[in-house]
Every structure is written in C-alpha cells, then in structure tokens.
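The complex appears here minus one protein chain, its other protein chains still in place.
Going by the order they are written in, the chains are A and B; count residues from 1 in each one.
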Amino acid sequence: MELAILAQQTLNGLILGATYGLIAIGYTMVYGIIGMINFAHGEIYMVSAYVTAIFLAVLHYFGLANVPLMLLAVLLATMFVTALYGWFLERIAYRPLRGSTRLAPLITAIGLSLILQNYVRLSQGARSQGIPSLLQGSFAITLGNDERLVQITYVQTLIIIVAFLSMAILTVIMHHTSLGRACRATEQDRIMASLLGIDTDRIIATVFVIGAAMAAIAGVLVTLNYGSFDFHIGFVTGIKAFTAAVLGGIGSLPGAMLGGLVLGLSESFFSGFVNADYKDVFAFSLLVLVLIFRPSGFLGHPQVVKV
Amino acid sequence: MTTLLQVNHLNMRFGGVVALNDCNFQVEKNSITALIGPNGAGKTTAFNCITGFYRANQGQLHFFPPNRPSVNLIQLLGQPFTWTDPIHPRRTLKKLGYKLFGGPHRIARAGIARTFQNVRLFKEMTVLENLLVAQHRQLVGHFLSGILNAKNFRKAENNALDHAMKWLAFFQLTTEANRLAGQLPYGHQRRVEIARALCTDPILLCLDEPAAGLNPQETKALSQLIRRLQKELHLTILLIEHDIGLVMELSDHVIVLDYGEVIAQGPPAAVQQNQKVLEAYLG
Partner (left out) sequence: MKTFILQPLTTATLVLILTTPISGLVLNGYDFNLKWQPPLLLALTAFFLHLGLMILNRRTTQKKSASSQKTSHHPAWPRLATILLPLLGLILPFLLGKYWLTIAILALIYILLGLGLNIVVGLAGMLDLGFVAFYAVGAYGFALGQEYLGLSFWAAIPLGAVLAATFGVILGFPVLRMHGDYLAIVTLGFGEIIRLVLNNWITFTGGPNGVRVDFPTLFGLEFSRHAKQGGTPLHEFLGIDYSSNHRYLFLYLTLFLVVLATIFLITRLKRMPLGRAWEALREDETACRSLGINHVTVKLSAFALGAMTGGIGGVFFAVSQGFVNPTSFTFHESALILAIVVLGGLGSIPGVISAAIIVTVLPELLRDFSDYRILIFGLAMVGMMIWRPQGLVRTTRPVFQGL
C-alpha cells in the first residue's frame, strides 16, 4: 500500500469526518436535551447548502469581489438563516407535541423533512445546483522520499480549520457561559431546571438553533469543497451524521466530533481500499452494528431506565 | 414460618453512587413485609432488583415458591459471560438462553408481581383490557383457535374475563370495567394497577407506595384490602410505604433502609423504638 494514497485517504477522511461531526452535533444536542432524534436535521443541512449558493450569488451580484470577506459574510448569513429554520422546526414539530406520545414528534419531524425537501425541490428545481470555485490552488506535501504528493487544497485546509475552530468555540460556550450551564442543567433534569427559573422552552429552542447553525457551517464548507448539491443530499448525510453521533455516544458533544472523525476516516478507507460503491452500505451497517452491540457509543453513558 | 424470598448481600451501584450496600433480609411466606426508610434510602432500588428491572451488581436473590423448585432471580436476568464458560458448555448454553430471553418478565412469571410508584397503566386501553393483558401467558397459546374464534379460545377468553371481573369486584371497580384506564380518577387507577398485578396470579405481591396520593379514607380502604389479600387469599406482600401509620398498622415485619443499608428490622413495635431508626428519620 502506498503511503501517499494512505495519507490522501486519511486527509479525505478527516475532512469528511469534520463535516459529519459538525452535523452530528445537532443530533446529539437535541437528543441530549429532549431525548429524541431530530429526523429533519439532515434537511436543515441541505437547506444550508442552497442558502450558501444563493448568498454567494447575491453577493456576487452586488459586486463583492474580496473572497475572504465574501466567505465570512456567506458563512454568517447562512448560519443565521439556517438557524432560523432550526428554530422553526422546533416550534412546529416538537414544541406543540411536548407531553404527547413519543411517536408523535418523530412523525412530525419526518413530515417536516418531506416538506423541506419538496419545498426546496419546488422552489429551486430538481436538478443539481452548483457554485463557482472560489478558492483555487493547493498545498502539496511530499512524504519522505516518495515521488507522489499529497494534495491539500485551500478549501480543505479551510474546512479543517473552520470545523475544529467552531467545535472549540461551541465547547467553550457550553462549558463556560451561563447559556451553556442552562443547557446542561436542562439536559440533566428539565423539570428541576424550570423550577430554578430556567426557561426550558427557550433553552430547547436554543439547542435546535445551535444544532442548525453547526449544520450550516458544514453546509457552507461542503458546498465550497464539492461545488454541487441537490435537494436529496440531506437524507444520506443526515443518516451518516446520526451514525457519527451514535458512534461517539449520543448526547455527548465531544462524542459527536470523535464519532464524526471515526466514521469519516473509516468510510474513506473503505471506499479507498475496499469498494467505493458500497461505502454507504458500509456506513449504514456500521450504524446498525453499533446500535446493536454498543448503543452507548465511545463516550456515552449506558442508559439506566427509570422505573 | 417459611422463607419466601431471601436477599443476601445485595449490592447496587450507579456509577459511583452506592444505592444498596450489602443488604440482607428475608420475606416470610404469607406475611406483610414493609420496606421503609427516608427518601433516597434505596427502597425502590431494592424493589427494582427484586423484580428484575435492575440487575444487582453483587449478591443473591432466591425465591422459594411453595410446591415448586426455588428460583435464582438474578440468573433469570442473564449474567455476563466469564472466561470459565467454555469449560461448562451446558451452563454456558443456559446462560445464553437467559441472556436472549431473560429479563424481568421471567421474574413475573416465577410469581412475583409488582406495581409502580407512578402508576403505569395502559392508559389508552380499557380497565378490562388492562387486566386481560396481565393474563397474556394463559391465553397466548390459543393462536389458531383465536384467529378462527373457535370454542376453546372463547372459553379461555371467558375464563380470563371472569378472573378479571373477580378482581375488579374485589377492588369495587366493576362499574369501571369498560372505561379507558387513563380516564379514571387517580385512586381508582392505583387500585386497577394492583388488580392487574393480581391477575398474574402472583405468590409475592410487591407494592411500591400504594397509598401515595390517596386521601385518608382511600388509604384506610386500601389497607383493609391488603389485609384481606393476606388473610383470605394467603398472598405474601412486600410493600414500600411512606405513610408510617399505615406501615405500623398493616405490616408483620418492617425493614428499615438508610443510605442503602439495612439499619433495623423486626416487628413494627420493636423497629419504632430502635435508636438508629429514630436517628435516620429525625437527624
């Protein structure tokens, strides 16, 4: 096995894993706080890809040419709009059903993911869309005395930096601010938290917003990297990000990032060295196996069912 | 007096928290035994270990039903595999069987029924259906005759209905039979839950705070019913209760838990005088 290929696959895996990790944060935080899977989260990611392209086009129309400024503006604007989608999702699919059966919010979330998918399809058309490549060029790294080079494009570098930076910022927010404290308190015991004067409804909404914003970062980065997307992408990426969340231990924030990286790397190696056609099958099988044999994941706590 | 349930060296930890620490006690046949203690003393944990909803970290739980072989309750839950397993293939296979098909339901089948602190009825089903579900084991065999609605199915179903109605009459709930369980007043729900547990024909009935949320009249009526269960139907009852008055009036044997340890046990009068118990409750 050539070292260069190995290194290249590792790099691809890291990039893939970083985006899975970002999306997985949304799943894991929502699960932590309300104990439910947010099925429409993948579609939130899909929406963010469209929003990215639209804002790029709008900025281009207004003649903004400074690439770094443009990227920053697009990132912030996309995060804002996507976060709003996340907030709306919670407001429509989850809040009215608090205290109803377990099944009901899951079904509304699936309904909403169908709505989002088709809303985007009907508004933007079914064909795949794209953005122009903004950052061209790459670093080349030579490994030892090997002739072949490992290519890291600027976009890939950007992905790794932004992904890890945003994860770090989120960790700081969750551990060192009053908002983070309120989130963690609500996660521990919602009734107690509300008795202590925490507006738990607002905290739950905030968690959806944060999750959506993280998915938006992933959406911007992936769109920059691949350049094309369609209204279907939310589905498969959503399941994979969920797999990452489960792999790391659902409910655990570092777990989501770790799970993302592990999934990204293993998927990249699988498609590089075994079979690229079956890489989705591999990811889904991993999901099924993890859920069966270690549902608490790497960093999660085994559940104690209260009787 | 013969022992019905023997609890030896029971230990239960949740992460770093020790919920039960070397608990030893026994439940005599045809007695009313009460498990009391301050909040967080480990009463419900002990209950959950006995009824199989938690797997104890250490210790033995033995159940001695009359005229039947004794049951190792912990084994029924499925134990983890150990490195010595390959030497005893038969034991390992048995273990595997328990791992695959074991669980609290096996304990219920062995003859231990329970109720829950926060009533757990099938809310969207009628009271009668609740009681019929409890007789699932006696009925589920008639599959084909059930599909065809054949005679022996109808007979079994009618027997189950009679059985259910008998318990409803015992708890004065006959008029509620066809109402949705979730729509009943709270006091009735508690009684339905006990009736449902009794429909499984248990030997040992475990009641988790049966009087919680009941008014004084309801509590009094309940205590009379529990007494009748013991006297007329020769059931053994293990109960957790906060209402000390009820415990003192009702029970034959009291076990006091504090911080996961048994600090005293004996007849109610003796326990009431116990210095440790007074300290636990007052200080």
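Annotations
By definition in this document, a residue touches a chain if its C-beta (ideal position, glycine included) is under 8 Å from a C-beta of that chain, and two chains touch if they have at least 3 such contacts.
Quick caveat, the model's predicted, so the values are computed rather than measured.
Note on the undisplayed chain: of the listed residues B:Lys43, B:Lys95 or B:Arg114, the one touching it is B:Arg114. Note that of B:Thr33, B:Thr200, B:Ser251 or B:Gln265, the residue touching the chain absent from this view is B:Thr200. Which of A:Asn66, A:Thr101, A:Gln151 or A:Gln188 touches the hidden chain is settled by the complete complex: it is A:Thr101.
Take subunit A: the residues that touch the chain left off the picture are 35-37, 39, 47, 50-51, 53-55, 57-58, 60-61, 81, 84-85, 88, 92-93, 96-97, 100-108, 110-115, 117-120, 122-125, 129-132, 235-236, 239, 242-243, 246, 277-278, 280-281, 284-285, 287-288, 291-292, 295, 303, 305, 307.
On the side of subunit B, the interface with the absent chain consists of residues 51, 53, 101, 103-106, 108-109, 113-114, 116, 120-126, 128-130, 132-137, 139-140, 142-143, 146-147, 149, 153, 161, 165, 177-180, 183, 196-197, 199-200, using the contact rule stated above.
The rule is simple: only the chains that are shown with their structure count from here on.
Put simply, the C-alpha centre of subunit A and that of subunit B have 46 angstrom between them.
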